[in-house]
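One chain of protein is taken out of this complex; the other chains stay put.
Chain IDs A and B follow the sequence of writing; residue 1 opens each chain.
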Amino acid sequence: MAREFRLGGAPHLPAATSVRTVMGKVLLALLPGVALSTAWHGPGVLLQAALACAFALLLEAAMLRLRGRPLRPFLGDLSAPLTAVLFALCLPPWAPWWIAAVGMVAAIVFAKHLYGGLGYNLFNPAMVGYALVLVAFTRELSGWPPLDAPIPPGALLDGVFGGGVPWDAMAQATPLDTLRDQLGQGRTVAEAQAGDDGRSAWLALAWTLGGLWLLQQRVIHWHVPVGVLAGVLAVALPLWLYDTGRHASPWFHLTHGALALGAFFIATDPVSGAATPRGRLLFGAGVGAMTVLVRTFGAYPDGVAFGVLLMNACAPLLDRWLKPRPFGHAR
Amino acid sequence: MATAVWVLGLLGVALGALLGWVAVRFRRAGAPLADAIDKVLPQTQCGQCGFPGCRPYAEAIARGDADINQCPPGGEAGIRALAELLGREPKPLSADHGVEKPKVLAVIDEAECIGCTKCIQACPVDAIVGAPKRMHTVLDAECTGCELCIAPCPVDCITMVPARAGLAGWRPSRPLPRLTALVDAARLP
Partner (left out) sequence: MNAPQRLFAFPGGLRLPEHKDAATRAPSRACPLPPRLVLPLSQHAGQAARPEVAPGERVVRGQRIARAEGLGAHLHAPAAGVVVAIEDHPVPHASGLPAPCIVIDVDPAAGEAALLPALPDWPAIEPAALRARIEDAGIVGLGGAAFPTAGKLGRPIDLLVLNGAECEPWIACDEMLLRERAPAVRDGGRILARIVGASRIVLAIEDRMHGALAAAREALAGADDIAVVAVPTIYPEGGERQLIRVLTGAEVPSGGLPADLGVLCHNVGTAAAVADAVLRGLPLVERYVSVTGAGVADPVTLRAAIGTPIEWLVAQAGGYRADAERLVMGGPMMGRALPTDAVPLVKAANCVLVLTAAELRDDAPELPCIRCGECVRVCPARLLPQQLHWHLRAGDFDEVEAHALRDCIECGLCAHVCPSHIPLVEWYRWGKTELRVRAEDRRRSDLARERFEARKARLEREDAERAARLAARRASAPAATAGDADDPVAAALARAEAKKRGAATEDADGA
């Protein structure tokens, strides 16, 4: 007897991956860095991540409802938690709770949903959120707790929820802050870095480890990280060679601040980045170069967020210009 | 702070210049407007727009005497193309001028045809051949499906058939979006 079958388009093979898997793997790859950061800065790191995640999911659900989109597939895609965690990792562990709230409103509502939701955002939501709170609440975000004296839980909770202000008493400038201040006062790089034990290289290494795993899993590809590295070298190396007293070394740039995190986790955000191989290389290079430029000449100690946002704006253009030559077309 | 203002200001100027350059560099060459409009019209030459053919309609649009939503054969896609060309908002097809239909071809029932030549005179693209008192036929390759030959035929021997039929004319349909927003939304309280 003839049998009827349901139709379906080719390819029939099950899909190789899903958005949820991709985002989940990126979250997993953050673990080594998060663990090290927690060990150094105390549970505040985790608290900030949890806070941001909660706000992100809430806002995401509300926006999906408002826009009449299905909740399940989009809440389950893990893109909102990833945005939240990347944002939270840029905050000092004792930042007050409303910083996460404001940042997530900027990220999820403005940067993501007002642009059309997942896949349509022109700018990296986490970095939009961070840039906004950085510009608006510079003071609250400038001080980090000293590495060797983790904040006691009471002070932490007081700082985050109570509006207590522990940072004036205990805050320590980050190496990047110190560098800018000291250079501003006419000291040399060597003098500015006197107190820096170079420990942050370990954190950079932890991010790099996670990044390498993502590379191995083919979740990200080499173009962006290599581009960032090249961008940093291209700007920092000549400056450093020109005047080692006034400019930090490329190694210093690479191992401090959010560069390693940015190279593997933030600049590799697919949605707001370039999608062509050569576009990605240039995208990364732009991020690296902008970061060093902002650090050296700009008004803020770190420049990863600004670099990423600027390159986000250029990504569509990069993709257009660096379109690969289709197979069989004349060179 | 001042540095930031300077940097942002300069950036703005630089990006503005870039945008300006892109706009100039990629501007469409301005062909005479009526020609450009005529290129977009379907050339069915059916007269449903109220003008004796596509070219006169194109000229009317170019003069500003006609709206862009009067051509049923061009349909929605045609209106969108016109809107884009003229930098206007698309609008729905004007119902006064007709409705969008699938493409058709005229076929003359050759047994019925009395050879009156009326259809030959009506055809805007000379797609019907035949001598007086002899049976006429339609050249498939040239027929635009304008239906202008139907009314004049005294014995009603002309019919319109779908232009793309059967296996050879089969086309896959546009994929349906599988993001079943409606299903999930219905489950919401």
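The working rule: a contact is a pair of C-beta atoms (placed from the backbone, for glycine too) under 8 Å apart; a residue touches a chain by one contact, two chains touch by 3 or more.
None of the values given here were measured: they were computed from a predicted structure.
Chemist: Which listed residue (B:66, B:120 or B:138) would be found touching the missing chain in the intact complex?
Modeler: B:120
Chemist: Using the document's contact rule, name the residues of chain B that touch the chain not shown here.
Modeler: On the chain B side, contact with the omitted chain comes from 38, 41-45, 53-55, 77, 80, 120, 124-127, 129-132, 141-142, 144, 164, 166-167, 170-175, 177-180.
Chemist: Quickly run down the residues of chain A that touch the omitted chain.
Modeler: These residues touch the chain not displayed: 2-19, 21-22, 70, 73-74, 77, 79, 116-120, 221, 270-271, 273, 275-277, 280, 319, 323-330.
What we mean here is this: only the chains that are shown with their structure count from here on.
Chemist: In whole angstrom, how far does the Cα centroid of chain A sit from the Cα centroid of chain B?
Modeler: Whole-Å distance between the two chain centres: 49.
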